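This is the structure I want to talk about, given as structure tokens.
Here the complex is missing a single protein chain, while all its other protein chains stay put.
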Amino acid sequence: MSLLFFGLGLLIVSGIVSLFTSRYHRLSIIAGCSGTVVGCLMGLIPAINVLGGKEYMPVHFNWNMIYGSFSVGLDGLSAFFLLIILSVSLLAAIFGSRYLYQYVHEKKLGVSWFFFNILVFSMALVVIAQDSILFLIAWEIMSLSSFFLVTFDNKKEEVKKAGYIYFLATHLSTVFLLIFFLLLDHFTGSLQFTGTLPHLNLSLSNTNLLFLFGFIGFGIKAGFVPFHIWLPEAHPAAPSNVSAVMSGVMIKTGIYGLIRVLMLLGTPMIWWAWLIIIVGFLSGVLGVLFAIAQHDLKRLLAYHSVENIGIILLGMGLGLLGICYQSSSLMLLGFLGCLLHILNHAVFKSLLFLGAGSVLHATGVKEINRLGGLIKQMPITAAVFLIGAVAISGLPPLNGFISEFLIYLGAFKGTAGQNAEIILPALIIIIGLTTIGGLAALCFTKVVGCVFLGQSRSSEARAASETGYLMLLPMIILAGGCFVISLCSHQIIKWVVPIVTQITGLETKLALDITHNTADILSLVVWIFACFIGIVLVISFLRKSLIEKQEVDDLPTWGCGYKVSSPRFQYTASSFAQPLIKFFGVILRKQKHLEYQGVDLFPKKTSFKTHTKDVFMSAIYYPLFKSIKKVLSGFLWLQYGRIHLYVLYVALTIIGLLIWYIGLS
Amino acid sequence: MGYEDLLVVMLFVTFSFVLVCQIIRNEKHILSFLWIGVMIVCILAALVVFAVLKEGPLFSCGQRLYVDAFSVYHLAILMIVFLMSSIYANNYFQEEIDSGIFNIKVARRFGTLWFVSLAAMMLVLISNDLGIMWVGMETTTLVTAFLICPYRKKKALEAMWKYLIVCSVGIALAFMGTIIIAASAHKLFSSSTDMFLWTHLHRFGYLLNPGLVKLGFLFIIVGYGTKVGLAPMHTWLPDAHSQAPTPVSAVFSGFMLNTALYCILRYVLLVDTALGSTTFTHGLLIFFGLASILIAASFIPYQHDLKRVLAYSSVEHLGIITLGFGLGALGAVAALFHMFNHSVCKTLTFFCAGRIGRIYKTFDMNTIRGAIHVSPLWGAGLLACALALIGVVPFALFMSELLVVRAAISSGAWIPLGLFLAGITIVFAGVLHHVTELVWGNPQVQLENLYRTSFIEKGMIIVSLGVLIILGLWMPMSFKVVLEHAAQFMN
Amino acid sequence: MIHWYSIFSLVSAMICAPFLKGVIARTKAILSGRMGASVFQPYFDLWRIFQKKSVYSKTTSWIFKTGPVIYFVTILIALFFLPLGNLPAILQFQGDFIVLIYLLGLGRFFMVIAALDTGSSFEGMGASREVFFAFFAEIILFLCFITLSLLTKVLSLAEIHFILSDGLWLNTGVVLFLVVVALFVVFLIENSRIPFDDPNTHLELTMIHEVMILDHSGPELGLILYASQLKVWIFGLILLGIAVPFDPQVGVFNVVVVMAGMILLSLIVGVIESVTARLKLFKISQFLIGAMTISMLALILALGGR
Partner (left out) sequence: MVHLLEVIFVLVMLNNQMLLSSSRLVYCIKLVAFQGVILSLIPIILAHQGITLHVLCFATIVFVLKGIIFPKLLLRALRVADVKREVEPIIGFTSSALLGILILGLSFWISSKYTNIETAINFLTLPTALYTILVGLFLIICRKKALMQVVGYLVLENGIYIFGVALLKEIPLLIEIGVLLDIFVAIFVMGIATYHISQEFETTDVDQLNTLRG
């Protein structure tokens, strides 16, 4: 445990050092980066120990906060999240040490390193905090530091806007959480955040109230639809290593909080499960739909985070159903899937963001339609990105499939089971997962195809070159992770099960039986994957030998008779996605901008571009804020600049009070 | 000589500095004398504070002067704010001095008014006689009126006039209230002097005539409320704050408003003891508090002038403090804590805003862009202070607002809670928008920070922000004790 | 569990798959009044293509070469899950059909990016349509499997096949019929048959699957063709397993029945292809929605039935 504290301390110290040495770029980079790396490594050890079954006593510092106490603890759940947080941050830091270097001349990198380390520190603190006030503080610090990281490049207008929206959203979540905690304290008289409450003194309505506040508060952070609008703004604005951490890890703290809330409130109501499943369904499907409609690589990935949060929620909802209807297999499979998908998403989403980062670093272009053919200049990046794409589409033989498979399995068990109430939600889950899977595959064929394959669509893309090893290494590690998690899944779930029992309060014996049963299935799946990979290798070897016999000549792509083919003939990302966008036109309001100067002797230059707005932003939030502003502006006449009126207010107030007082007595 | 005499000495010294200002021949020297003098007064005040904390309340001048934990708490804040402002004023007037507007005559007048207003506020805090208290308040109004426009400018004059009239009217009503309250006791005491002594009234509070007391309190809360800037009597406040020279605005926001609130609170206690219940006063406090918060919230998003934004945020924060006092014991602690945080933070904010205004030659937020790139210190300072003002962790204001929420919940005041949260959220959105707009972005024109920033100023910013952060994360036992002592007073 | 002796079914599939294609072609020929090539023609074609040398566009990368391999292997692995008659699948476990469907998805993924790798607008177009329609097909498949698991209370393809006895047909015939119809639609779309797609033409702008493999040649093309023939076999088996209630007692008979069924199926396909024309492109999605509603209906009936 003390190792963890040293690690966290080191994070802070190195951050400060890097802040004060920011005049000497290399030094500050080295200080910040190495500090993060070492600190994270130190922190990882206890986390792994806990997952290995070691117990730590919660530590209570004699630290005098107002009505709060500095008490932290490391139970299974915390350790699980801690593991994810620290490992991803570590890799992101290594990536960043090279990535941020491009800004070395216009920015003080020390500042961003400072906030990066603070962010990692606060995220760790969030998952180990046991006292609500401490949790809140850590939570806010997390938001604040990430806010400053998002606005790293704050001379740009859109970055300013993004930062503003992000901080507003996250502050709203804090407000909800504040009320949640204080209400909790009011109802139960305890500020203890972890563990379960003595909720005999907690009436039904109060429990529901608390759940709602917690759900919204954490939901905003995690990016549930319809609270997701900040993600597509903030992630593209932030530097890629930061977006990797934010999207891969930080939004998971919302999920962590939600799980804690469920644990706190004890036996869940059925409508909670329903709410979570429906929100999960919406987040998943809408998230991926919006993603398909995007042309900006990082924005697209941001929407995919929403989608994956949806999948996680579906798992959680399944687990809750299990708890409500005492179906142990549903509990276990649901939460297993949920937790495993949290891990997986952390891995492949950060991988993808880092990949996007190195594309951005090499080309300076985020527009998918202006990239292409990068696989030739940046083979390794392309390969790892492809792995990430396959993983996030939930396709075998990679980790994304495993977690989805568990949730599927649970849901199918639900449909095949005896209990009639479960069937409908289970159906929703299955259909949701299917839809999400299909669309995600579609989306990532588009991304891989248009970014890395074909011919380069712009000079920047043509000029690109492979990035340095410091940026490649983390991505390669993460890509390896995708394989390892998938091929060791039958082992990994054995480590995750204790956490599930901790969440659900399932008795260990029963849990272990189901786990074995599941592990057997998974081992068969893994066996298949092994075969698959083996046979692929064999056949591609055969193919090679077959080819080697006869010489191969390479020509331009068969253009169906067109002699000169140019990159502009290629299918663009937007045209690739067009049929689907047309099909879902209700949700995906595509807007076309055509600049057509007409034709005289020779056709003039004509430009056409489309973009798809977030329907929630344009249909809900903007009108809402507009109306609020309208209401407020109604007061402006009060301060009209005329002193007579001002004195009149005073007079009216006193007369009004006098008359009110007469009414009183 | 005992601690009692300290009070008199303190006042006397402060007044004597006025004379000193008259004999100094150089405006720069006057400016530097400002903070030296205030420093000296600070030391005296510090002695008083410690004395009271050690030995309990003090009387002086035949019970006309009286200090207890509550008043020394305010006294401490007053001194901090004044010291900071004086130090800041030292550099702030450079430009005027160079351009010769701020000549020796102006400087002398400025120094005089500065010290007199300090003395007047002190008098308010330490006087036991409600009449004298009123006199002090009125004096601050008249004196500070001229601080608003040390040299003649159209807008400054306008602001001054509004300030003068509105506040005078308000204070006059307050005097009405004072008389009524005193009258409520005119059966009890033979000599009319005793009717005005707060301690006497407090001792025999339960014998006061409740009807009169209530009536009196209505006048008091409207009257002094005008000076606090409680909506809807706040109208003078944004004008005065935006037009006054920055050190003066800092003092206005930083403490003058609190002084008025202090008077109201003294009366709150009397009324509560007289009525034997707190519902009447607390109801009014909550009402005016919320009104101020909401009014401020609805004005902030539409401001174009940086200092006006800060002024409205003062309205909001004073509203929060008032609301806090309306929410019972816990609320009182929260409010006192918030008072300290707000005073320090708002003073700093005005400093940063002032310097940035100097650099850009305007406070118009549509023209200020990329402040942090032009002047890293003041820009970053402004950003940090603004974040602190809208209640962001790890600054102490978050903690005190959290306490207010907690108090509201524990006293079951759900509707005020809702309105309060709505208000501060809107303020959050508004201020954050303004600040991000002007701190970040590309500075269009090429500017540089003309006037050097002294080390004292840098230190001042860093130290006070540090204090706010530390208080946000960690509550020193001693400070907690002081807070609770002071809050004891409220019940 | 793993039944090694069922490797037989795998082998038989790999042997017989091209034959079906021959049958279909022959049927079409006869119905259009021609003699037609022999039913073994596909074998010769495959052999020929595998001998040919490959041509690679300068634009393409290793994706282009790996895509077909992975596509083929996914199909191959998918065969592991299929029982033949009452011969159990090589490998069956709860939720194996999920793996199966996702494996097919993987294959499609790589075919599509291989197509995009050529940077040709034709292939891009085909790819776009392929993923779009496959998205519906997957949902229909899943709906069918939900229905089946509802009826049979088991979660593995092989078990579903075994439990689906004539008894079940008598009880819930309507549901199963609807499922079969839906599955048949999926069979057609997945194997890119008329009325959705035409495997014989390449260069029409309305092509879906076939236009994706425009640039492939030599062994790659061979792999793809062979894989698509196997795919016919796979979906055929799934369909038959549900459509034809075996009884598990008599072993060899079942296998014969299945083979006969497959041939019959290909005859039907042949007939359909020669009597119907291909649908307009935008009609296809409507058609698929129809199929989806059918499967939905089946599901609802099944829910009501329990």
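By written order: A, B and C. Residues from 1 in each chain.
By our rule, contacts are C-beta pairs under 8 Å (C-beta built on N, C-alpha and C of every residue); 3 or more make two chains touch, one makes a residue touch a chain.
The model shown is predicted, which means the values in this text are computed figures rather than measured ones.
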Considering the full assembly, with which of the depicted chains is the omitted chain in contact? A, B
Just to verify: which one of B:27, B:129 or B:437 makes contact with the chain not shown? B:129
Using the touch definition up top, pick the residue from B:31, B:180, B:221 or B:285 that touches the left-out chain. B:180
Looking at B:52, B:89, B:121 or B:159, which residue reaches the missing chain? B:159
Given B:299, B:340, B:378 or B:440, the residue that touches the chain left out of view is B:299
Given the full complex, what residues of chain A touch the hidden partner chain? 636, 639-644, 647-648, 650-651, 655, 658-659, 662, 665
Hidden partner chain, residues of chain B it touches: 129, 131-132, 134-135, 138-139, 142, 145-146, 149, 152, 154-155, 157-162, 164-165, 168-169, 172, 175-176, 179-180, 182-183, 186, 192-193, 195-196, 209, 211-212, 215, 238-239, 242-243, 299, 302-304, 308
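As a convention for this text, only the chains that are shown with their structure count from here on.
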How many links in the shortest chain of touching chains run from chain B to chain C? 2
Set A-B beside A-C; more C-beta pairs touch across A-C
From the mean C-alpha coordinate of chain B to that of chain C, what's the distance rounded to whole Å? 80
Measuring centre to centre with CA averages, how many angstrom lie between chain A and chain B? 45
Which part of chain A faces chain B closely enough to touch in the complex? 63-67, 133, 136-137, 140-141, 144, 151, 154-155, 157, 160, 163-164, 167-168, 171-172, 175, 178-179, 182-183, 185-186, 628-629, 631-636, 638-639, 643, 645-647, 649-650, 653-654, 657-658, 661, 665
Which residues of chain A touch chain C in their complex? 372-373, 375-376, 382, 386, 390, 393-397, 401, 405, 408-409, 412-413, 415-416, 420, 423, 427, 430-431, 434-435, 437-439, 441-442, 444-445, 448-450, 453-455, 520-521, 524-525, 527-528, 531-532, 535-536, 539-540, 543, 546-547, 550-560, 565, 567, 569-571, 575-580, 583
Of all residues in chain B, those that touch chain A in their complex: 161-162, 165-166, 169-170, 173, 211, 214-215, 218-219, 221-222, 226, 232-233, 235-236, 238, 295, 297-299, 301-302, 337, 370, 372-373, 387, 392-394, 398-399, 402-403, 405-406, 409-410, 421, 425-426, 428-429, 432-433, 436-437, 440-442, 472-477, 480
